[in-house]
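Single-structure report; data block below.
For this depiction, one protein chain was excluded, whereas all remaining protein chains were kept in their positions.
So, chain A:
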């Protein structure tokens, strides 16, 4: 069986040699071989290529102009609506409550009413099949310009799915391998009805937690029912007043909420910028707390593995070096990177070839790569034991549903190769191949694509709000489903379409999508990139490898 750069699996059994630590310079830990480090040679030798190209000036001007015209029209329409000339389709306050203080500020809803409403049909589209590589979308039409929708009853079948987080292609319809999930459903039922500390800990949870700990190469793990809630309920349990949180500019809303709820001081550093982070760390260590000048009780750095809107991967070796120098703690949110990067899918730590013992708190979700729902926190045993007692979620929120836990167990065994096949490994390699192919073709075509070359989240910049809508609608007509994102999830002028490459996509599907994107790019004129394309032909187009005479 092939040895995929790490020796994770050998004939279906894991080598567990904790006792014998050094075998001729190599270190075995849970079957992962780490070559002995020599002076100056680190394990990490992949080039780290990230690009965030800026758009040409005329594009930005037109974008702002577009928003400006939209706003003007918005004011005009509001005026017409208020003076009764135009019929108002929006929901209004009850008659009896008209003299209450208005529930929404007028301006809060301005954006929703006037700009978002025009292109609202591109979001909240219901689907009616499993979100695999192809799926079915319910057709809906609007008679009154997106104020209300009506389902025609028809279903658009076989739409290529470039929007769901389905990195390993595991969010698929029922097949025989899912029979364990069905058995668990029949034995345990669905709802748990209690919190972890009261009556909600099942043996399935224990099994899952042990498996997660083995997967990540850490001592212990704890699972929760929802990914968002994992962050927002555990960060307050770990840090409190008198602690400092250094969080990345583009952190997810759950991290921001967790940081705010904890009551600690929050300082933000520029996205993936190590100089900015170092400056903040130095200031924190030198000057201490703002008024009393005492030392901070804890300094916690919050970063994500892959950022979902940018597609960039965190610069982990640099952060770990900084953390060790200034004695801070590191909390890494691997929602998108677990299961999708790294030679065996173990996340960014494996991607960079680093030691899991350097990271203090691992957090991740099971929604993206595992086709289930929920989140986990893993790390040292005393950390996890502390969380079992003091986490808000353990005391007040219900635990994970048993069939969902069984699905995650099944998938994790597949990825780790514990079921005796290499299917998991093949999926991960297929994902890496698809990612590289997709990204290379897109940048060759001339689109501006953000992010790291190895990240399976591919944001393609569109900038103007009208193009965003046109892009999504045209692609749906060609039976390709994409996710477009605008303000407020992204900065105002940087609306984008975000593709999620999956291991379930075949080369033909990707080619179909790329051709459609090519035509769209020409039709809508979104090929803004000014990078010159390489003159060398790509190897995958080559038919023969002999020199022409």
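Everything that follows uses one rule, which is that a contact is a pair of C-beta atoms (placed from the backbone, for glycine too) under 8 Å apart; a residue touches a chain by one contact, two chains touch by 3 or more; residues count from 1.
Please note the rule applied: contacts and distances are computed from a predicted model.
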{"item": "Options \"Cardiotrophin-like cytokine factor 1\", \"Proteasome subunit beta\", \"Serine palmitoyltransferase 1\" or \"AP-1 complex subunit gamma\": UniProt name of the undisplayed chain", "value": "\"Serine palmitoyltransferase 1\""}
{"item": "Of A:76, A:190, A:492 or A:523, the residue in touch with the unshown chain", "value": "A:190"}
{"item": "Option touching the unshown chain, where A:311, A:345, A:379 or A:403 are the choices", "value": "A:403"}
{"item": "Which of A:74, A:132, A:169 or A:227 contacts the chain that the document leaves out", "value": "A:227"}
{"item": "Identified contact with the non-displayed chain, of A:158, A:198 or A:283", "value": "A:198"}
{"item": "Chain A, residues in touch with the chain not shown (by the definition above)", "value": "91-94, 96-97, 99-105, 109, 112, 116, 124, 185, 189-195, 197-199, 225-229, 232-233, 236, 252-254, 257, 260-261, 365, 367, 372-373, 390, 392-393, 395-398, 401, 403-404, 489"}
